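Data block below; observations after.
One protein chain omitted, others in place.
Coming up: chain A.
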Amino acid sequence: MYTQKKSISGFRAFSFTLLVLLSVSCDSFVDVELPKSQLTGSSVFLESNTANAAMVNIYAGIRDQGILSGTSLGISHNLGVYTDELTFYGASSYAAFYFFNNALLPSNIYVTNYWNAAYSQIYAANAVYEGVDASTALSTQDVQRLKGEALFVRALLHFYLVNLYGDIPYVTTTDYQINSSVPRLPSGEIYGYIISDLQQAIVLLPEEYYGMGRVRPNRYAAAALLARAYLYNHQWAEAAELASSVINYSALYSDEMNLQHTFLKDSPETIWQLSPAMEGRNTDEAATFTLLAAPPATVALTNELVNAFSPEDARKAAWIGQVTDGNSIWYYSAKYRQAATEAASSEYSIVFRLPEQYLIRAEARALHGDFTGALEDLDHIRHKAGLAGSPATDLPDILQEILTQRRLELFTEYGHRFFDLKRTGQLETALQGIKPGWDPTDSLFPLPETELLANPNLLPQNPGY
């Protein structure tokens, strides 16, 4: 009897305590505030500063990761070893090993990284475009400029992707449901989109550079890319016209006659360059290509390239450095020289510079039948390098001379050599005997294996892989 009573009172106490415990609300204890390092997506585009920060982060990404990076993982380096610009001396643990041997596999992480980084940057550009578009708080100038920059970036990255991988998807939204099943489009259509994006960008972008330095694309950066896109797309008249629009804008652009100064950050030839991560830092290219001691640890310029310069070519002395161990000499690209940090940066990585526009126009003019104009542009480049005018008179010779000048002018700059050989159909002849592993299907990279798995609409794989 007693036990029972005690049990009952105990049970009451138990129930009471339980009630107290359960009365504490379930819902809001586990709500958390935003972490301090994050902002909600929509609030980013309510302020000019944060919208701008979202945009510059894309350029920082382009500078540091993927295709246009100046490190030994970028195409300046890897397409150099892939073709006939650089010889590779390192071990198989380096990324460049597989590029050098033309032995890329769809599982190659560097090939995958180019793809992934580019589309991640394209996503960010689309997010800026959509965010700015939806924002009611930004000024019209900000809206137009940021939209123009986003379109420029989108076109730029797709341009490199289509030239590396062939048919690719053109991504214009942030919607992952659409983007996860996008199909490949024929490269002709891709050029259509690139051209259309750039035409819009030219309208939207201001003539002047935004902020310090020439590190934000302006109207002429978009025009320079558009000129190149037209050239690659065999639209000669348009290519020449766009190149002229840049060349003729002398308020900003003029020749840098001192070749030692071509790659300094204040060069008047620069159309668009990438800002270093911090004032005082310089380019990754300097560290990537400069040889400090002989023998080279990873890469040196090929003898074929070094020998292609005639002795009087001033670019050879200005842009090629050398090291020796007493017996042999190795050459390196000395366009960028400052690898260390200084009090103030002296060199920025230049993506678009004026001489390329002359060469674009020369080629476009030649193919459009204007040999005089073509030779004028060609000789403009040759004279700057201390060379006499070109003796070429007929179209094949002019084109060959343009190709040579492109090789000598633009070596180790963002894979120009590879793209030029490829679009002019000369990969086989140029690489024969130099690259034993070369196969005609190597003109396209393989699509990343992970990508084909994730999106079967991207099938089939490029031939040869």
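In the analysis below, contacts are C-beta pairs under 8 Å (C-beta built on N, C-alpha and C of every residue); 3 or more make two chains touch, one makes a residue touch a chain; residues count from 1.
Please note the rule applied: contacts and distances are computed from a predicted model.
One chain of the assembly is not displayed; among "Iron complex transport system permease protein", "SusC/RagA family TonB-linked outer membrane protein", "ABC-2 family transporter" or "Twin-arginine translocation signal domain-containing protein", its UniProt protein name is "SusC/RagA family TonB-linked outer membrane protein".
Of the listed residues A:S135, A:T174 or A:S267, the one in contact with the hidden chain in the full complex is A:T174. Although one chain is not drawn, the whole complex shows that of A:N52, A:N163 or A:T412 it is A:N52 that touches it. Only one of A:H77, A:K147 or A:R216 touches the absent chain when the whole complex is considered: A:R216.
Even with one chain removed from view, chain A keeps its contact list with that chain: residues 3, 6-7, 9-11, 13-14, 17-18, 20-41, 44, 50, 52-54, 56-61, 63-64, 89, 91-93, 97, 101-103, 105-107, 112, 115-116, 119-120, 122-124, 126-127, 169, 171, 174, 176, 179-180, 182, 211-213, 215-216, 274-275, 277-281, 292-295, 297, 325, 327-328, 339-341, 343, 436-437, 448-456, 458, 461, 464-465.
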